[in-house]
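Every protein chain except one is present and positioned as in the full complex.
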Amino acid sequence: MPSTYLSFRCSVLWLILSLEAVFIVCSYFLFSDRHILSYSDRTITYLAWQDVSHMLIFGFGFFLMFLKRYSFSSVGFNLLIIVLGVQCSLLMQNVSVFLKEGKLKGSLESLIEAAMSMVAVIISIGAVLGKTNPMQSIVMTIVEIIVFCMSRWINTYILEVSNHVSMMHVHLFGAYFGLAVSSRFSEPSPRAEKNASTPKSDLLSMLGTLFLWVFWPSFNSALIVEKHKVIFNTCLALAVSAVTAFALSGLITKDGKFRMTHIHSAALAGGVTVGYAAESIEYPWIAMILGLLASVMSILGSLCLQSCLHPTLKIHDASGVHFTFGLPAVFGALAQVLLCVIETKSLSFDCEVILNIGAICFTISVALITGLITGLILNLKLLKPIPVSKYFEDQMYWEFPHLAVGF
Amino acid sequence: MPSTYLSFRCSVLWLILSLEAVFIVCSYFLFSDRHILSYSDRTITYLAWQDVSHMLIFGFGFFLMFLKRYSFSSVGFNLLIIVLGVQCSLLMQNVSVFLKEGKLKGSLESLIEAAMSMVAVIISIGAVLGKTNPMQSIVMTIVEIIVFCMSRWINTYILEVSNHVSMMHVHLFGAYFGLAVSSRFSEPSPRAEKNASTPKSDLLSMLGTLFLWVFWPSFNSALIVEKHKVIFNTCLALAVSAVTAFALSGLITKDGKFRMTHIHSAALAGGVTVGYAAESIEYPWIAMILGLLASVMSILGSLCLQSCLHPTLKIHDASGVHFTFGLPAVFGALAQVLLCVIETKSLSFDCEVILNIGAICFTISVALITGLITGLILNLKLLKPIPVSKYFEDQMYWEFPHLAVGF
Partner (left out) sequence: MPSTYLSFRCSVLWLILSLEAVFIVCSYFLFSDRHILSYSDRTITYLAWQDVSHMLIFGFGFFLMFLKRYSFSSVGFNLLIIVLGVQCSLLMQNVSVFLKEGKLKGSLESLIEAAMSMVAVIISIGAVLGKTNPMQSIVMTIVEIIVFCMSRWINTYILEVSNHVSMMHVHLFGAYFGLAVSSRFSEPSPRAEKNASTPKSDLLSMLGTLFLWVFWPSFNSALIVEKHKVIFNTCLALAVSAVTAFALSGLITKDGKFRMTHIHSAALAGGVTVGYAAESIEYPWIAMILGLLASVMSILGSLCLQSCLHPTLKIHDASGVHFTFGLPAVFGALAQVLLCVIETKSLSFDCEVILNIGAICFTISVALITGLITGLILNLKLLKPIPVSKYFEDQMYWEFPHLAVGF
């Protein structure tokens, strides 16, 4: 048994290496003509890239660090998945743009879009945090990023959704893909001692949340030319949703105490929601109300989903991605359509509105269907799914030379 | 008793929600005309906003995290206070500019000023860290930010102090307001076991200090157009004050060991001091000398104040805001006036100098008087001040689901 397991482990490592070889060979063929690579030199592009990469590496790395025995894996595998996924996403990105337009985008611009697409994968990974082995995570990453890029391509070029809005669907896609995958994994026992946080891990997770919170305006404005309005609206929405998170967290817990996980989820909900419409919001108070409603939805969602919906559907949502990213994203996407209708003052639903709603439904359906299929694939014997008793544990994947000394 | 306490807790939550409602309604009326909102699109504004928000959220959040049982509250309530205060400050800001000039500033610019004003509140909160309940913190935040905005308005428009210098008074105001409030709170017993740090909390606090230290040049240059000179001078002052902090810390402790809290305070003192005059310093060595003197003042201040002044006045300064921000700010403000006099080479004190000194005195007096009044209000029975034995403790405000499992 150990020897077969060891050989399985080695196969993970060879998988990683061969994936990397494939990426290098692909980029050899794709970027072979130096004339199609354009390097614009705008400072703002560089800034957007930096902020997005900080969000991915620090923000999500630490956001997912709340499990008490899974901190190495949270940070480490987050890095592994991002660096693998970004390369795959960059190739997909460039292939799709090349097919359509015959030339490549500026390199750093396409790197930004590749990195933003990876948010879908990280959200999905969050939904099954602690339940997948590295092999499963890598397969899931590659499948999801390819499907997301194709779904976004259809949204942008066929349903003619704007580039920014089609990128914002990343939250929708990530959350529902993750939930669908999660439904195929066995549920941990509710009293699992390892499925818990410590004050220290909660603090590190709070550090991650603050990183995400602070960089969210950059994320929402990364693909937009006139950034300042988007940034202003996102900041207000985030502020209001953080305030509301505190108030509601106290109201729904007994004793009126605050719960850290509520703050984590609800403070970010405003940013997710306002992302869709930020460009078209004319008055700050609209952004503030969106932030407030997103936060309410996220906290009530966490209450209802955990007590009603999930026990019925047997879906265990490890880091609450449904109410942190899923619900606020649905709400934000609908709000954007509504604001669009109000602004054009047309009573009749016109073509653009229908296409936008179509894109939302399309994204969710693709996410659910491919998520289910991916979930089934991941639980094949071939990929050696880990038993429930070994969930939420670092020690299978990392060397701890210090353990001998006393932890 | 528990039931009245629970109902009190709920009243905090309703206070938060109704404050938020007030802010939304106010911004509905204030920002109702889209033509008065201008969105400049300068990258540099966005950068300044980001740096200031990083300072507030990470820097101060972690800087105040040195108490061993108060880390959740330090980070959490810091976020709550900032998001509430920034909205209030933004409204005050825009009302005051609107009253004077009939139009609003660019939105992100006013957000930067709103966020910078919040530094006053966070410094004051630092002075009573661990002694206030959320209700008291919120009342204090709202009162202080309103008073500070009014005091700054008088400084800018009546005493005709430059916009930058009047914003730098934020340190002065925050420190003396905090001290005055603190004087109305009972002192913890000097041997209070909870009023202590652990190496871990000291490290997190050091992380916060480093954040503040690194972003201080951005803070000092946020309102200035020609930033590079200010940044260069602030960097040099910070470097010299950090060096001096190490040397003096070793000299005044027995055994010649370094004390972390000395480094925290004195390394920042140079940045506070040089903030006032950074624009008018012609030679780098002046900035370096200011940094050195600020650090000396901060460390000697910590020695004298803790051993002589505070026992007499019965003021317990929880995070040493007096010698970290107060004294260096007084020194910096005076140095700026002096440099101004030297540069104009006029022997007679001219009008500008008198107005500048007047602004310093005015700011300190307003801070002390309103601080005292606020301190009295906060200790009304109505706000249920917490007993001394419950100081410096998280557990009253936060759920710790993991406590059952073993901390």
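In order of appearance the chains are A and B, and numbering begins at 1 in each one.
Note that in this section a residue touches a chain if its C-beta (ideal position, glycine included) is under 8 Å from a C-beta of that chain, and two chains touch if they have at least 3 such contacts.
What you are looking at is a predicted structure, and each value in this text was computed from that prediction instead of being measured.
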Which residue of A:Leu108, A:Ile154 or A:Ile386 touches the chain not shown here: A:Leu108
Selected residue (touches chain absent from view) among B:Val95, B:Ile231 or B:Leu355: B:Ile231
Listed residues B:Val95, B:Met150 or B:Val243, member touching the removed chain: B:Val243
Interface with the undisplayed chain - residues on chain A: 6, 9-10, 12-14, 16-17, 19-20, 23-24, 27-28, 31-32, 34, 37, 39-41, 43, 45-47, 49-50, 53-54, 57-58, 61, 71-72, 75-76, 79-80, 83-84, 86-87, 106-108, 111, 204, 396-402, 405, 407
Hidden partner interface residues of chain B, rising order: 43-44, 47, 51, 68, 193, 196-200, 202-203, 206, 210, 213-214, 218, 226-229, 231-232, 235-236, 238-240, 242-244, 246-248, 250-251, 253, 255-260, 263, 267, 282-285, 288-289, 292
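Just so we're on the same page, only the chains that are shown with their structure count from here on.
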Cα superposition angle of chain A on its copy chain B, in degrees to the nearest 5: 120
Between chain A and chain B, centroid-to-centroid distance (C-alpha), Å: 35
